Structures are given as C-alpha cells and as structure tokens.
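Would you mind keeping the following structure in view while I ask a few things?
Apart from one protein chain that is not included, each protein chain of the complex appears where it belongs.
By written order: A and B. Residues from 1 in each chain.
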Amino acid sequence: FASSIVERRGESFTLQQVKPIAEWEPRNEVWGENYPRQFETYMNTRDTSFASKHGGSATIDYLEKYPELVILWAGFGFSRDYKQGRGHAYAIKDTRNSLRTGGEKQSTQPATCWTCKSTDVPRVMNSKGVAGYYSGTWKNTGHDFVNPIGCQDCHDPKTMHLRITRPALVEAFERQGKKMSDFSHNEMRSLVCAQCHVEYYFDSKKVEGAKYLVFPWDNGFTAEDMEKYYDDIEFSDWTHSLSKAPMLKAQHPEYEMFKTGIHAKRGVSCADCHMPYKTEGGVKFTDHHIQSPLANIENSCMVCHREKTENLIRDVVETQDKLEENRKIAEKALAKAHIEAKAAWDNGATEAEMKPILKLIRHSQWRWDYVAATNGLGFHAPVEAFRVLGTSIQKAEEARRELALLLTKKGVKYPIAFPDISTKDKAQKFIGLKMEELKADKKNLINNVFPEWDKKAKERQGSLQQY
Amino acid sequence: FASSIVERRGESFTLQQVKPIAEWEPRNEVWGENYPRQFETYMNTRDTSFASKHGGSATIDYLEKYPELVILWAGFGFSRDYKQGRGHAYAIKDTRNSLRTGGEKQSTQPATCWTCKSTDVPRVMNSKGVAGYYSGTWKNTGHDFVNPIGCQDCHDPKTMHLRITRPALVEAFERQGKKMSDFSHNEMRSLVCAQCHVEYYFDSKKVEGAKYLVFPWDNGFTAEDMEKYYDDIEFSDWTHSLSKAPMLKAQHPEYEMFKTGIHAKRGVSCADCHMPYKTEGGVKFTDHHIQSPLANIENSCMVCHREKTENLIRDVVETQDKLEENRKIAEKALAKAHIEAKAAWDNGATEAEMKPILKLIRHSQWRWDYVAATNGLGFHAPVEAFRVLGTSIQKAEEARRELALLLTKKGVKYPIAFPDISTKDKAQKFIGLKMEELKADKKNLINNVFPEWDKKAKERQGSLQQY
Partner (left out) sequence: MEDSQSGRTNFLKKLVFKIIPPDRWRVPVLITFGIFFGLGFYIVYISNAASYLSDNPKTCVNCHVMTPQYATWERGSHGKVATCNDCHVPQDNLIRKYWFKANDGLRHATYFTMRWEPQVIRIKQAGKDAVQENCIRCHSNLIHPVALRAINNRNVQDQTEKYCWDCHRETPHGRVHSLSSTPHAIVPQLKPVVPEWLEKITN
C-alpha cells in the first residue's frame, strides 16, 4: 500500500504499444489498434443526433438561420454556404461537399484549406516542405487528403505525448518570442486545439506563389489587436460586392476568445470540457468524442459544478440567447449599411466620401464576426464577446448615420427601400448568386473527381476507412 | 498562553440580550449594547479610507469622473451632485449635504427621500401612517430623521430575525402575488437590502398629496420590463432641459441586476459578499461593516473561490473596465444626442418630427442608466449589464442618425459644434446651473437648520450619536 507510490514512480514512461505506429501514419484506425477506447470514442464523432438550442452535431445551416449573413459576405465564398461545424470525423467530407470549395469547373481554393482537415497534412508537409505544401491548389491536391482530423494531429506516435503538428501555431508564438516548450502540460490541453480553432489568413507575399497560413497575433489576441494587425499590413480577405468595402473575415477564433474568459483564467482547458475523462472498467481515459459539452454535462461540467443538469444548460443557453440578441442588432445594421453604401455608389458618391464610411463598415463587421464566428455563441468568454459586440454596434450605426447624410446629399430619399432578404434563397438571389449553377458544378465534382481521389489514396496507403 | 486553549474551548455560540430593545428604537447604539460585535463592525462603515479601482468608501464625485452625466441629467437634481455611496453610517449626513436636497430657500424634495436613509422611518410611519409619512416635505420633516440606516431597518428587536420594514418592497411583491413569508431565510439575506438597493419612483396619483414610493416591478425586473411599465403609465421623472425628452431616472437597481447574475442563480446572497461571516473567539457573527468586498476578499470571496487575492481583484476590475468602456460609448452618444436635439428644436423642428427621436433618447438613456446606476460597475451580472448596454448604444446612435437627417433638413450644417464639457464645471455652466447660488443656499441650510433638527431630535430621544 504505502510503498506503492515509490515503486510506481520507478516504472518506465514508455508506452506499451501492441503495434508500433509509423512516423507519418495518417490512418486513425491504425492508431486505434493500440488505443481502442480512444478510437471508439473518436469514431462517435460521426454521431450527428445531438442538437442543443444553439449548437450540437446536427447540421445548422447558418445562412438559413441568419439570412443577413448572405448580405454581409456578398462577393465571398461564405455567402454560398456556411454551416455549423460537425464532428472531426466529417472534416474531409464536409470540406469536399461545401459550396465554398467550388465544383469541377470552378474551384479557386488553395491547398492551404486542407491544413485543418486531415492527418495527411504532416505527411505531405514532410515530403513537400511547408511552403511547397502551401503552394498547391485545393483541387489538385485532393487525393492526398483523405483521413479526417485525428490522432496524428495531436499526438506523438512514439510516446503519445501531446504535440503541435501545424507550423502556423509554432510560428505565431515564435514571433511573440515564445517556444512551444515554454507551455505547460495543462496548456497543451488547449494548444492542440489552437492549431485549428483560431483566426487565420493567407499571406501571399511571404513565399512567392504560396498561400502561407498565418495567425495574426503579433499585436495580441483581442479583436482590436488583430484589427490593427490587418490595417497595418493593409490586408483584406475580399472586396465587398455591394459596399465595395475592403473586408476581413474572422474564422472560429475559439482559442483567442476562450483565453479572455474566466475558465481559461482558472486553468480550465478545452479538453476539460470537450474531452472530459470517462471511466470504464476501472480505467479513466480521455473521451475522444469531441462535441458540444451540453451533450455530456455529467462528465464535463458537473465534475466542477455540482449543479442540476438543467440549471447548467439554462446558464449556457441564457448567455447564448442574450448574445444572439445583440449579435442580431449588429447583423441587421450591417446588412443595411452594405445596401445603403451600394445606393450611395449608385448615386454618384465619390471615393473620398465613401472611404471613412467603408472603414467603419470594415471594422464593425470584423468585430461582429470576431464574436459571431466564435463557436459557442459567447459562452467561452461572455464579457469579452459582449464588449466587442458593443463596439461593433456603435460603428455600424455610425456608418449608417454617415450614409444617411450622404444619401440625402445626393438627393436620394431616406430611408431607401430595402430588398426582401428574409430567407437564404432570397438573399442569395439579391446578391446575384447563381446557386443552381454552383450546385450542379459541385455535383460533377462529387461524382467525377472524388472517386478518383479515394482510389489514389487507397493505393497509396493500402486501406481506406469510410467515415 | 496555554490557558487560552483551555479558555477557547469554552467559547459558546448563544445569543443573549442584555437589555431588551424597545419596539421602535431607532438608535443603533442602544441596540449595540446587546450586540457589541455587530455594532462595532457597523460603526466601521464610517471608515472612508478604502478605495478600489472603481468603488470603495472614499468619495467618488461621479460628475467629475464622467462629465457627460451633467448633460444627460440637465434639468434634474442629479446634474448638481451625484457621488458614489458611502457607508450606511453616513446616510443622514450625505443626504443632508447633497446639493440634490437643496438649500434653505430652495428645497423641493419630499419626505419620501428619507425612506432609505434612517432607522427613524418605521417609527414615523407607525405614528403618521404610511401615506401620512409620504406626504411631508424633506425639509419640514428633517428633525425626525437623524439616525442613519441601522439595526431597526433589518431586524426584529425581540428576536433579531431579519424582517422587512419598508412597505414599498412588501407592496411590490404583493402586486406580483407573493407574500414576504414565501421567501426563504437565504433570500431574506438579500431582501433586507432590496428594501433600498432597488429602482423606484414616486407615484403622485396613488394617494392625494403624497409622493408614494413604488418599485416598478409589475412586469418583471429587467430594464425592458420596467421601461414598459413606465411607458404604459406615461410616467417620466422629468423633462430634459435640452432635448425636452420625457426622461426616466434609474436608481441603484442592484437587487434587480444581481438577480440575473450567476451568483444569485447559485443561491449567493448580498450578505454573503457584503456581510461575510466572521469567527472571533469561537463566536460566529455577521460582519456588519458593509462595504466593497474588495476590501475584504479573504473573508468574502475566498470562502467560495480558492484563488489568490490579486487574481480575484483582477477578475472584478477587468469586467468593470470593459463595462466602463461600453458605458462611455453610450454616454458620449447620449450627450451628443441631447445637444443635437436642442439644436433641432432651435431650428424649427416640430413636435411630430421630434417625437420618435425623443422616445429613442428616453429608452436609450433609461437602459444606459439601468446599467450605470447599478453599483459595482457590472460585476453583479456582467452578461445582463452588457446586453442592456448594447441595446442602449444602438438606440442612442439611431436617435443621432434621425437627428442628423432632421438637422440637415432644417438647413443646419452637420455635424454641429459641440460645447466643451470636459469637466463637471464646464458642463454645469453649459446647462445653465448656478452652482455658486446652490452652494451658498446649502451652506445656510447646514448652518441654520441642521443644528435645530439635531436639537429637537436629542430632546425626543434623550441622546444623539455622532456619526
């Protein structure tokens, strides 16, 4: 009894692997032979039955739920298709099927898009070099990426230690003067997620011909810090097709937002909530069924919060409902601002007149998106989410004030007539998207190209798991 | 030394009244003879040395700190004088000295103002009847109220049980169909505070000639619920002297706001943080030095949060800083809206043109005030505070858009010139307050009238404690 600690400390730190795992092994099922519990729970991410009020694994078509988004993203891929993320096992399937990645004829995305979707990424980066990897196109490299997010992305195959496999994260910290080895084990339980669940952009200048993946954290992690970063390098993701504003797109800054919340400050990690321990047969292991913790309150929240399940759910949902209320205020104001800006251009507004207005729109929408694109609808850091949203509302309304003055000056009757954008279809029609064409082209890609990708992949690796 | 261990074992937990307390006894020092620990700690509320970043007992002159407030309250008493509350022992002194209660010549407040300031209130209500009490003027009844907030307000003199002594609270719950006896002991630990730390208004219609104190909770406790209540009865506290908007003033809705926060939902009461238990010599008692819990993190927060003192302070202050940021956004927009509205009137705007704008200003300022007037700068319920503030910002900016259009329509150049309101003095001069006169008049009141009040009171009760 008493001697057991001393004794156990001497035990070696090596893992007993039934079958050693090859260095670049991308196939989760091969890793799974050694770790059946983790693999089994990982495979549960294919379950799409759980739906909470604002999240879950059942698909939510965001453009249907918030049709203003179509206006906000006019001229950008997101206006075609944007859904709530599903389980990690779907990463390949969902990326392939999204209208954002285009069809057989028209497909413009770079290979960089694969970075957060597949365990094949480290393997290909190793063979082509990082810049080489970033230089291909999404379509031409599709055959190389068939294994969805998995073990290889987060674990060292020899020791099973957590590790970082994506250079963008390492580089971002290096620019801040930090090494990955400075971080504690507990921080690693969030940093493995921060490889993907973060804001990013593609730098086209860094390496000729490459779309280099960069996390814009040089000034810090807040919405304002990144805004300044982008302004300083005069970056924009696209030019808005209605307002002509130079826009920014925020993508899932979960890690950045989470860091400002009380849970992060108390040392709680992503894994604590999204991968809680599970006990089975006297063994405590990490539940790899990564999903909404609301599907699993008992293991995730209740270990720390001894509260009734329904109370904990109510607390989350109440915060989310309130955030959604203010989010919609910003959203609606922004949609109108874009449409009014178009009216101003149409009625002879000049570059000089529009410039300050477009800057307000750029900043307002960036801040709104920083909050809206963060999964969890505010729960990860309510105070910060609301603060940023408040500044977004102010800027959107200020833009609208300036637009009102400008339109009247140009002799336009204010308020102008707004189109009916009450559904996704109507909004997409309004911004001039030809959805039938896009869908038909996608169908061709699915039928003609994907089978070839899978065939090539099977030849390469010998087997191909169906997800 | 050693005997003290022996001694401490005998320490006991019983309550004993040495001297029975008379039913309407207002003098805290008389109650204190029975309960020296509670009295001693109560008397510590006279200590004004503690200052936290945004609160504490040291005086904060809010009009100095946020000069926009002077504009927001133009035409109302608060534009003369508004300070952060101090300890309960100062309630009489501070009410007497505030410029809001006027001077020897000009003093317009009703007796109702005493309601939350003195232990004499139950005594006088008992002798004059509730409506009779509400019918006097503040100045004529001053001699009756000399003992600051204390034991009588919260305790039954026989049993020392917590009890409610102010009818407004009882009546508000009765209108909601609740009896005070429905509430648990734990809820009473907040409800004794809810007698005073709540939003209120004076109903002049209920009883002829009386300023009846009413808590506007019939539709619920949120900013929107109360706004609807006031709109439905077409109530306004005053008409704004610049914008002519029919305004509402929110006063310290601590209880209402607190109820929406996570602490309240987890059963934490006001007393848990502001009156933590203390054990001294084996006797457990409630610390009656009610103050900012940041002065006393070790006994208040740490009971539940095992964190370093500086971390807990940082958490509070960070939330407060962020709230202040958004609060100022609303504040500045509102100040401009009032001034622009004045410009619109001055340039021939009509009632019909102004009506929707004034409604936006009324609602925006009410919501801003619901948050700003709540002590604690958002800490009591961060999510709710930010949500309400977000809607306030939107409405203020919408009002400014309409004003911009209206002013241009009237041929006024937009933006209009704004006065310099960067200090309290400048702002007060701008709205036309004659501060020297008000201060001189107050001085007369202090020198000529207060000594008489004290003399009368001493005769009535036999002794007069100095606070």
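Following the convention adopted for this analysis, contacts are C-beta pairs under 8 Å (C-beta built on N, C-alpha and C of every residue); 3 or more make two chains touch, one makes a residue touch a chain.
Remember, predicted model here, so these are calculated numbers, not experimental data.
Q: Of B:Glu174, B:Asp232 or B:Glu298, which residue touches the hidden chain?
A: Checking the options B:Glu174, B:Asp232 or B:Glu298, the one contacting the hidden chain is B:Glu298.
Q: Kindly state which of the options A:Asn186, A:Thr239, A:Thr309 or A:Thr423 is in contact with the chain not pictured.
A: A:Asn186
Q: Touching the absent chain: which residues on chain A qualify?
A: Spelled out for chain A, the touching residues are 1-6, 8-9, 11-16, 34-35, 159-161, 184-186, 266-267, 272, 279, 282-285, 303-304, 306.
Q: For chain B, which positions touch the chain that isn't shown here?
A: With respect to the unshown chain, the touching residues of chain B are 1-2, 4-6, 8-9, 11, 13, 276-279, 281-282, 284, 298-299, 302-304, 306, 308.
We take it that only the chains that are shown with their structure count from here on.
Q: So in the complex, which bits of chain A are touching chain B?
A: 262, 265-266, 307, 311, 315, 318-319, 322-323, 325-326, 329, 333, 382-384, 386-387, 389-391, 393-394, 397-398, 400-401, 404-405, 408-409, 414
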